[in-house]
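My structure is below; once you've seen it, I'll send some questions.
Missing here is one protein chain; the remaining ones are kept as they sit in the complex.
By letter and in written order, the chains are A and B; residue numbering begins at 1 in each of them.
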Amino acid sequence: MDWTLLLIQMLNGLQLGVLLFLLASGLTLVFGIMDFVNLAHGSFYMVGAFVCASLTFFTGNFLIGVILAIPVVALVGVITEKIVVQQLYARDHLDHVLATFGLILCFDTLVHMIWGAQGIAVPLPKWLDGQVELFGGIVFPTFRLLIIGTGLTIAFGLYYLVNHTRLGMLIRAGASNRTMVSALGVDIQLLFSLVFALGAVLAGLAGMLISPITEASIGMGNEIIITAFVVIIVGGIGSMKGAFIAAMIIGLIDTLGRSFLDDMFKVFMSAPAAETSAPAVSAMLIYILMAAILAVRPQGLFPPKVR
Amino acid sequence: MLKRTLLGVSLASLMAASAWGAEVKIGFVTTLTTPAAVIGKDMQDAVNLAVEHMGGKMGDLDINVIFEDDGFKPEIGKQKTDKLVKQDDVTFVTGFIWSHVLLASRKSALDGGKFLISSNAGPSQLAGKLCHENFFSTSWQNDQTPMAMGEVLNQQGVNSIYVMAPNYAAGKNMVAGVKRTFKGEIKGTDFTKWGKDAQLDFSAELAKAKASGAEGIFVFYPGKAGGAFIKQYQQQGLQGKVPLYSVFTVDAIALPKLQAAKFEGVLGSRMTQFWDPTLDNPQNKKFVDGFKAKYGKYPSFYAAQSYDTMYLIKSAVEAVNGDLSNMDGMRAAMKKANFPSVRGEFTYGNNHMPVQNFYLREVVKDGDGTWTTKVVKTVFENHQDVYAKDCPMK
Partner (left out) sequence: MSDTPLNGATPRSSGLLSGWTATTWATAICLVLLAVVPPVSFYAGQPFHVDLATRLVCLSIAAVSLNLILGYGGMVSFGHAAFIGIGAYSVGIPAYHATYGEFDLIASYNGWFHIALALVVSAIFAAITGAISLRTRGVYFIMITMAFGQMVFFLFVSMETYGGDDGLTIDVRSELPLIDLDKPLQLYFLCYGSLLGALFIVHRMVNSRFGMAIQGAKGNELRMQSIGYNTYVYRLVAYIISGAMCGYAGFLLGNFTTFISPEMMDWTRSGELMFMVILGGAATLVGPILGAVAFILLEEILSGFTIYWHLPFGVLLILCVLFARGGLMGFVSQWGRRNG
């Protein structure tokens, strides 16, 4: 076993986990408080990436692009909430799934119409574009380290927000007993809009962070949103702690699966068969994990205490 | 006044003529939605340019091209082919970026008694066992371009490479191709998820490639994955340490985007190809200049092949004087490859795949500072694919 490679892959897994957490935290917040299933959450990831890409070219600096893109995504989130989502709170999950499925189609096509099909490659400032040498001669891309750092910072920020602020108190209260919160005279409408916009911003930020690595492209959110759902289901819907832990586990499993599964398969298969089946099986791993966890704990790893 | 009336009459008779079906119907299946639409758009642009250059006519027949979107899915591609064959009753079904879409649609077009012309995809099956008298290609067989790259690697004395490609029909062909000619060691192979939700983050695979100690990396990432790959290759610090050898990855679709994002690292990178915008022949000049003038960008090889497809069809239609029921006549005409091709002269093998040259190209800045490619040298002359011998046709 090559230990340096293993460590690098664990860092890669951590980076994926952090991105998943940014998406999943918004999902789980929205679900926990509004009991709303939002398949179109991945669209904010895409919108974030595109807005940030345009602003990066406009201002000439990626970081300024990110800072300016955040309020734009928040606005898109609020508008979506006002026009469509608000009408759906009183409906059941099936209606949520179908309507937000429709939203995905709308967002994907609108982005296609506005930015074209080709996608946008986002340039990074020079100091972020290189690599740094970590302990033990491990060389790792600077920007991926920045993603990990940003993600962990936001995770702590959310932890503080949820546990030590008035908004957080309402969020926690809303997650366990919604009617009670509104009975206490809180402007529930405003709270919902705020939380939805916060979720959109977190997803958008994840999209902005990934865009210099892959690029901003149509439908980029549709694959990762399913993984993000797996994260919140495994973690227990409504639980921030669960989302964080599950995101890390799934990020690691996915990356390590992609890296080492084909070598493991070669032990009992021909090399070409292993090379083609390993990626698919590693993609299956997270679903197998999810089914296994739900079979034992139907409410996920960390279900919120009162529902 | 009289003149006007006459004009009116002749116009009316012209319209009557086209209403009588004096047109050649061409079905063009390509990808117009999903991010891969950027390729489909380039092909569509080239076809429209060709129609314009032909004055809207093939012989006496009006050209009617019906574009259909395969949505990057084999199943949809087949449905659209069925529609073109059964509802629109086209004479030629063409287009096809993706090998798996072409393989899925093959039966519908050929069983329907239509000509099937690939403007890009070149899966090994269609060159070999499944070759068909009514199937032609204006591109290449998938294995050929990477075989040329394998030859380049040998010439440069590269001893070992790491191979990466998407997990679909063409990806497997590309890898098979480079392995066929490359004499050194393959340190590892990764196939990554493809399709509309293709994997675009290659961190794990690039880390493996780096750790493997290979002297070079060979990749095949068409469309948007190409740009993403190049960027990560640079960000991971492989640039200048482990040279990159690619096929169909750095093209006229990726380059403007990379230039906009100032990815200087891609300048000087080399790839093999059957065609280049700088190839010196009148047809290519007409095509490249016309394309740049009309669309303000360099055409990609996808566009070049689509442009050629239209001229191949034109040669067939004119050979039979517009008698579209004469399939044998049109087939015989196409077999001669007797049309001006942007790649210069070429011939068709027994399997109706082009026997043609392959060049080594390099990414350079042109006179205006736009990033494009130029030919470095010829790698293969009149190269025929290896599957031709499996094709029962003579």
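Just so we're on the same page, a residue touches a chain if its C-beta (ideal position, glycine included) is under 8 Å from a C-beta of that chain, and two chains touch if they have at least 3 such contacts.
All values derive from a computational prediction rather than experimental measurement.
With respect to the full assembly, the chain omitted from this view is in touch with A, B. Between the chain not shown and the residues A:L124, A:I233 or A:I249, the one that touches is A:I233. Of the listed residues A:L6, A:A173 or A:A283, the one in contact with the hidden chain in the full complex is A:A283.
Contact between chain B and the absent chain runs through residues 32-33, 37, 69, 73-75, 78-79, 82-83, 86-87, 99-100, 103-104, 106-107, 167-169, 193-195.
Within the entire complex, the positions of chain A that touch the omitted partner chain are 31, 35, 37, 84, 87-88, 90-95, 97-99, 101-106, 108-110, 112-113, 222, 226, 229-230, 233, 237, 272-273, 276-281, 283-284, 287-288, 290-291, 294-295, 298-300.
By our rule, only the chains that are shown with their structure count from here on.
Averaged Cα coordinates give chain A a centre that lies 36 Å from the centre of chain B.
Those residues of chain B lying in contact with chain A across their complex are 33-38, 41, 167, 172, 189-193, 196-197, 199-201, 203-205, 207-208, 211, 224, 227-228, 231-232, 234-237, 253, 257-258, 260-263. Taken together, the chain A residues at the contact with chain B in this complex read 2, 4-5, 8-9, 12, 15-16, 57, 112, 116-124, 129-131, 139, 141, 143-144, 210, 212-215, 217-220, 222-223, 255, 258-259, 262, 271, 275-276, 279-280, 283.
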